[in-house]
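Part of the complex only, each chain left as placed.
The letters A and B name the chains in turn, as written, and every chain counts its residues from 1.
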Amino acid sequence: AGSAKKPKTMMDSAMKEEFAKHADYLNALNDKRERVVKASRDVTMNSKKVIFQVHRISKHNKEEVLSKAENDLASVTDQYMSRLVKELQGTDFWKLRRAYTFAVQEYVEAATFCRFCKTGTLLNLAEINASLLALSDKDVEPLQINVLDYLLGVADLTGELMRLAIGRISDGEVEYAEQICKFVRDIYRELTLLEPMMDDNIEMKKKMETMLQSVVKIENACFGVHVRGSEYIPLLGSSDPDYSFLGVPDFE
Amino acid sequence: MEKQFEDFRHQLDESGSVRERIRSVVMEMEAAARLVHSSLLLVHQSLPVLEVLEKTKLQIEVIKGLFGRLAEILRERPDQYYRYHGDWRSETQTVVSLLAFLHWLETGSLLMHTEAEKKLGLDSSEFGLDIEDYLIGLCFMSNELPRYVVNQVTAGDYDCPRKVLKFLTDLHAAFRMLNLRNDFLRKKFDGMKYDLRRVEEVYYDVKIRGLASTESTQDETAQA
């Protein structure tokens, strides 16, 4: 009976060898994934902080707030995105995408947000990717953000722009809000065409709905300021509404 | 801004058509796998293994051809294997489970990863068989074994439970060497213990009734 039990606990050696190989593969993959997840978490958290920083903008501190935000963004790129870049190469971009996609989206959101506030334009994917090239060694294939993550990030950007627009109106910067309005509408229209083509578009579909709500919120805010501004045109006898009344008064 | 989105549109359009092409290959693969499965099911009705193997040969060639077509499509998009991987995963796993079962019926041993790739005409350096898909396929195969054992005993083959139990115990132990994440593979592997338990029960049933003892050949002396 003693010998009868033995073989059961001795695994077939070919099988053992085979699975040892797979165990190594999975361990390596899991370790890498874990490192990517950790780097991603840092990217996400710090990108969010950049976005919060930009929102601290007001009529009078624009320069200062934005330059701090840009510095913060640069250190996200140097400290955290660079870790992602180092971990990922070749087929990993797609295989591990689930692990880093939210981070990259958030990073895109932060980077495009900064750029818009600075210049009023959309930071291109090519520009972002070019900046990532600098982070990697020459001999490995460098991480390039894919179109999907970029677009998902841009979709989120519109939510932040909505917050910004409402805030700018409160602060009296109506034309700025109108500029945001136009910009967000353009993005919305472009994404309308791209959304159904995206690989897994359920996520984007949800974001499109949120985006439309953001557009409408901005439009309503612009409408409000416009009709209020128009009310006294006849009284003031001027064709140009006097927006200087709008906005937070100078308490100072 | 417009220019960039224009570019994206082209890229995504192309990617969409890749997906359509994959979809049509995968639909054929699903049909072929279904036919293999249909033939394989006959082992539960005690059709001789050789006949079953014979019946499935042709469709396995068809499947091999389809993997060739997939590889060809992906050749145009180096490094994007995992972008589209989800589109053929489920069918690949099914195919692996079928091949592994057939292989076990034929040889009594586990179908190795490289053997599976060879049977499907795959080349790891280019369009390989994802290891997790391979492992999930093995789990699916394991799910078939309790039923097989029950039907074999019903048909009078009382030695089958012992053999399957040995194989499944080994396979289960081998899987335990892996550190699995909390994902689909893990869930499938967790299910394997029910297969093992059921086979143990059947072995118990034949053992306690003294049905397994007599026919035990030379292998038995080493075993029992």
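Simple rule for what comes next: a contact is a pair of C-beta atoms (placed from the backbone, for glycine too) under 8 Å apart; a residue touches a chain by one contact, two chains touch by 3 or more.
Please read these numbers as outputs of a predicted model, since none were measured by experiment.
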Protein chain multiplicities, whole structure file:
A x2, B x6
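The rule is simple: only the chains that are shown with their structure count from here on.
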Just how far, in Å, is the C-alpha centre of subunit B from the one of subunit A?
40
Mind listing the subunit B positions that touch subunit A in their complex?
1-2, 4-5, 8-9, 11-13, 15-16, 19, 79-83, 85, 109-110, 112-113, 131-132, 135, 166, 169-171, 173-175, 177-181, 222-224
Show which residues of subunit A lie in contact with subunit B when the two form their complex.
3-4, 7-8, 11-12, 14-16, 18-23, 25-27, 30, 33, 90-91, 93-95, 97, 121-122, 124-126, 147, 151, 186-187, 190, 193-194, 197-199
